[in-house]
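Okay, so here's the structure we're looking at.
Excluded from the complex is one protein chain; the other protein chains are retained at their positions.
Note that the chains are named A, B and C in the order they appear, and that numbering of residues resets to 1 at the start of each chain.
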Amino acid sequence: MDFGLTEEQRMLEQTLRGWLAEHLPIGRVREIAASESGQDPAVWKGLAELGMAGLLVDDESGGGGLTLLDAALAMQSFAHAAAPVPYLGSSIVAPVALRLFGTEPQRRSWLPGLAAGTTQIGVALGELTGRRGDANLRIDGGRLAGSTLFAIDAGAADAFLVALDRDHLVLVPRDVAGLTVTPLVTIDRTRRLAELTFDGVVPADWLGGPAGVAGAGARVLAAARVAVAADALGAAERALEMAVAYAQQREQFGRPIGSFQAVKHMCAEMVAELEPARALVWYAAYAFDHRPEEALLVAAHAKAHLAEVATGIVRTATEVYGGYGFTDEGDLHLWFKRAGLDRQLFGGPEAVRAEAAVLQGLA
Amino acid sequence: MDFGLTEEQRMLEQTLRGWLAEHLPIGRVREIAASESGQDPAVWKGLAELGMAGLLVDDESGGGGLTLLDAALAMQSFAHAAAPVPYLGSSIVAPVALRLFGTEPQRRSWLPGLAAGTTQIGVALGELTGRRGDANLRIDGGRLAGSTLFAIDAGAADAFLVALDRDHLVLVPRDVAGLTVTPLVTIDRTRRLAELTFDGVVPADWLGGPAGVAGAGARVLAAARVAVAADALGAAERALEMAVAYAQQREQFGRPIGSFQAVKHMCAEMVAELEPARALVWYAAYAFDHRPEEALLVAAHAKAHLAEVATGIVRTATEVYGGYGFTDEGDLHLWFKRAGLDRQLFGGPEAVRAEAAVLQGLA
Amino acid sequence: MDLSFGPEYEAFRDELRAFLERHRERAPGGGQMLAGGTRDPAALSWQALLIEHGYAARTIPKQYGGYGATPDPLIRVILDEEFARAGVSAGLGGQGPDMLVPTLLEHGSEEQKLRWIPPTIRGEVVWCQGYSEPNAGSDLANVQTRATEDGSDFVINGQKIWTTTAHAADMMFGLIRTEPGASKHAGLSYVLIPMDAPGIEVRPLVTMTGHAEFNEVFFTDVRVPQSAVVGRRGEGWKIANTTLGHERSSLAATGQLEAAMARLTERMQAETVDGRRAVDDPALRDRLLRLQARLLAMKYHALRLLTCRLRGEPTGEPGSPEGSAVLVTKLAGCELSHQIAALGIDAMGEFGVLYGGSKHERAGGLWQFHYMFSLGLIIGGGTAQIQKNIIAERGLRLPREPRA
Partner (left out) sequence: MDLSFGPEYEAFRDELRAFLERHRERAPGGGQMLAGGTRDPAALSWQALLIEHGYAARTIPKQYGGYGATPDPLIRVILDEEFARAGVSAGLGGQGPDMLVPTLLEHGSEEQKLRWIPPTIRGEVVWCQGYSEPNAGSDLANVQTRATEDGSDFVINGQKIWTTTAHAADMMFGLIRTEPGASKHAGLSYVLIPMDAPGIEVRPLVTMTGHAEFNEVFFTDVRVPQSAVVGRRGEGWKIANTTLGHERSSLAATGQLEAAMARLTERMQAETVDGRRAVDDPALRDRLLRLQARLLAMKYHALRLLTCRLRGEPTGEPGSPEGSAVLVTKLAGCELSHQIAALGIDAMGEFGVLYGGSKHERAGGLWQFHYMFSLGLIIGGGTAQIQKNIIAERGLRLPREPRA
């Protein structure tokens, strides 16, 4: 019985955070986030060399062959650094989908590039969390038609993993004729979302083959939700650290604001929310690989809970900062916005809980 | 434009609170609450002489002819004193129902006794807020059959106003053959609830006549909800006052606990919830008499909101008291329990909000 | 309790409606209340027309260019309601007309009044407020911008922050430390400073919303005559606090909350998931209903406080329900505003995070803007924590923390 990180996982985390501190200080994050693609190829190359890009890709394909828990820890560290990297799509959702449901040729054709960081895959799961507004992706005369919203990590994606329904996911190269990628700008400039519009695209590369795989969508969505929960955890963790550090140093009324009971209690309430939530994220990631019968439910719980915990913490942290937290210069808003996007990605809290109720037969 | 209490209303409140302080100090409240009927006839007589019992009864029948706002203020004061009096049933719901929907003979036969305090009417509206558990009141061969739960002010009621459905309410004397009144014991011993079981009772005294009155149930329920909202307001107000007084006087760590920022902020948060809620209760009572088109919705809002505000405040007040608040001797729990019963009476917050959504066409 | 206005007020309302009907084409475009700092000729001539009819600068004495009517909160309510209803600008607002002018009326010299009030209410002189400083935060009196005497002048050095409209202002009214030996509160003066004085630099301050709603203002050897002090030297803190008391009716704030709630309800009926409206999600609908109750409470809370003012009853009395009631308004109102925006975002899901002119963005990103800006309001003017201290100490008479 051991519910904790291994020495290797801690090393990985330490190495990654060290690398990020060196290569992605906040100033650099802001520059990249302000650029058109929202990425720096050198950063992604460096992370691939570090073995981060292919953490979930199997050894034979040049990856690390690790588990979702390892990847979730990495995701958390990226969020902690507000890193503008396509980790969610290219290093978590796409490899999980390919490993679990890809045909042998699909794995061979995509995984090595993902591990090497030379291929990026954006992920469009909008059809699995309810069709919103006027988006309406469908097959029409054997061709993809309509559009799907909120594809993630679209900035420099070479291809997209697109969900059509719960059983059918398809890989579509970005440069295929008939696909239009329209950037969608969100509050969080460290990640790039897009609308994908299809006009006569012939779907060639169905995940697992043309017949699809029953339930593949739900599994892939679960991995995505765990990853977003880890992202929200990282954002909240950073906001809390910054708030505590600020409270220790900022003086008002002749004393550090952290010596005021009101500020102390705000910090205590944040940590009382954060620490148990951390264990939930770990377990959700662990369950994805080791307890498949619980995995979908726990992923939903982790996503919904972390969405609320993280947005609550970034708000409180901003209050601890006072006016400085409200300024652009104060930087804290980078994580406020990261948590804000995480909250909505792949289903808001109420919607995800409604799904979780169904999974248990409670609705 | 005047959204405030009149001089008369303030006088009434002052008179009533003075009377209650004199005749119903906490020790006396506890004695009465521990008795079987849960009432002291002398107290009720005194209140009738003060004109309180018949506040809503019209002048010709010996009452005060006042409005629901006046009665709500009185209800609030009774809750503030944790008074074990049948005000909700006999002085608010029953008179409102009779004035609005009673036939001339019904008004003549019941209202003078209510105003004089010589008649008490308990109120059973359970069928209007959803049939719970195995209760099932119905007409069977022209006779009342089955049971209805949670009749309020049943301790010494001479009769009951019983809702059968949204259009049909009936007055039933307590001593009619076939009616069994089974006391239901709640956390709050200052009020007496009961289950009414009917076995072959012929309903003789239908409110407004045998055909009933369309919508009478909803209006009567709205008045009851405003009254319960006012009760919750009074309980919360008292708990806040007690917490503030305790915080000013109780010393720990060598200083009054009210000088600690954490205690201050708990008190500030209570008052920030209480004061706007007070205005909502006033408006709900005013709307009942003056804005019938809004009355049902605002009554629902007031009931649901005050339920949550009051239970939140009594909890926080208990925390301010610390261990003493958890003791029986500390008295504060009288209001903790009063607010706890108010929260559930005539529909809990979620159920009442669902009704409020329907009233607006939002569900 | 009586929520009707009575015949004389209804007559005023009718007259105002007729005026708005007749003249609405002359009103400038744009928002409800024109931000101070506009120099649009249409706005200035509209303002002049409103003053002439007593719909702006209504209670400013005639000798200072106003309409000269007695203050009447109900008239204020009717003006707010009718201009909002007509969707027409209610004239020039901002820190000149709303804060400086009442302060000068109370504390200014006759010369200061004659010189500054008329062009301010006409919109010809635009003001900004210089109170906040970066090192002060919630400790508002911790002003470090200082003036040293040099002959009959003051020479000012230091920095102000959170200065709205500084980029467009002709003048600043600010708190400056003029009495170095005095205690924290007694060392400040209320000084009028021309924004074109040499040594003043204005830098836009970008906030988390991505916009520069505020500025920083830097002073390097800025020279003003000592006659630029309003009231006596060293009385600046007291004077600034009277000004803070001159805020407009909290009804206007409730009106904004009502408008936001109407937009929210509309949005929740428009936004769909798998064809189902957001308002049909029972968990989201339950949140909406909760906020409706809070809004109603705030609305009637504001009416209750207005009634106290109309009756001349004290509302600031420590330890009284009314005393507390006034103090909680900002705390409860800002939080409600934030919660309305939060539900709007949640109801839209991923659409709710679109911003900055994105395709599919709803209402120009207004929901996110409000979500962030209302958090700024929760923090602004001394944070919710300071508000709670004030409620506890002034409203509930809880003892102050012992001094360290």
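Rule of thumb we're sticking to: a contact is a pair of C-beta atoms (placed from the backbone, for glycine too) under 8 Å apart; a residue touches a chain by one contact, two chains touch by 3 or more.
Quick caveat: nothing in here was measured; it's all calculated off a predicted structure.
A.B. asks: Using the touch definition from the top, which of B:4, B:208 or B:349 touches the missing chain?
C.D. replies: B:349
A.B. asks: So one chain is hidden, and I want to know which residue out of A:127, A:188, A:205 or A:350 touches that hidden chain in the complete assembly.
C.D. replies: A:350
A.B. asks: Considering the complete complex, identify which of A:1, A:42 or A:177 is in touch with the unshown chain.
C.D. replies: A:1
A.B. asks: Decide which residue listed in A:166, A:305 or A:337 touches the omitted chain of the complex.
C.D. replies: Only one listed residue reaches the unshown chain, and that is A:305.
A.B. asks: Where does subunit A touch the missing chain, residue by residue?
C.D. replies: 1-6, 69, 244, 247-248, 255-256, 258-261, 263-265, 267-269, 271-273, 275-280, 282-283, 286, 290, 298, 301-302, 304-305, 308, 350, 353-354, 356-357, 362-363
A.B. asks: Extract the touching residues of subunit C with respect to the undisplayed chain.
C.D. replies: 282-283, 286, 401-404
A.B. asks: To test your reading of the contact rule: which positions on subunit B touch the chain that is missing from view?
C.D. replies: 126, 130-133, 149-150, 182-188, 193, 195, 250, 252-255, 257, 260, 262-263, 315, 318-319, 322-330, 332-333, 336-337, 340-341, 343-345, 347-351, 353-354
Just so we're on the same page, only the chains that are shown with their structure count from here on.
A.B. asks: By CA centroid distance, what chain is farthest from subunit A?
C.D. replies: Greatest centre separation from subunit A goes to chain B.
A.B. asks: Report the chain closest to the protein's overall CA mean, measuring from each chain's own CA mean.
C.D. replies: If we average C-alpha coordinates per chain, C lands closest to the whole-structure average.
A.B. asks: From the C-alpha centre of subunit A to that of subunit C, how far is it in Å?
C.D. replies: Those two chain centres are 40 Å apart.
A.B. asks: Go ahead and note the Å separation of the Cα centroids belonging to subunit A and subunit B.
C.D. replies: 51
A.B. asks: Multi-chain contacts only, two chains or more: what residues does subunit C have there?
C.D. replies: 385, 388-389
A.B. asks: Using the touch rule from the top of the page, what residues of subunit A touch 2 or more other chains?
C.D. replies: Residues 260, 262.
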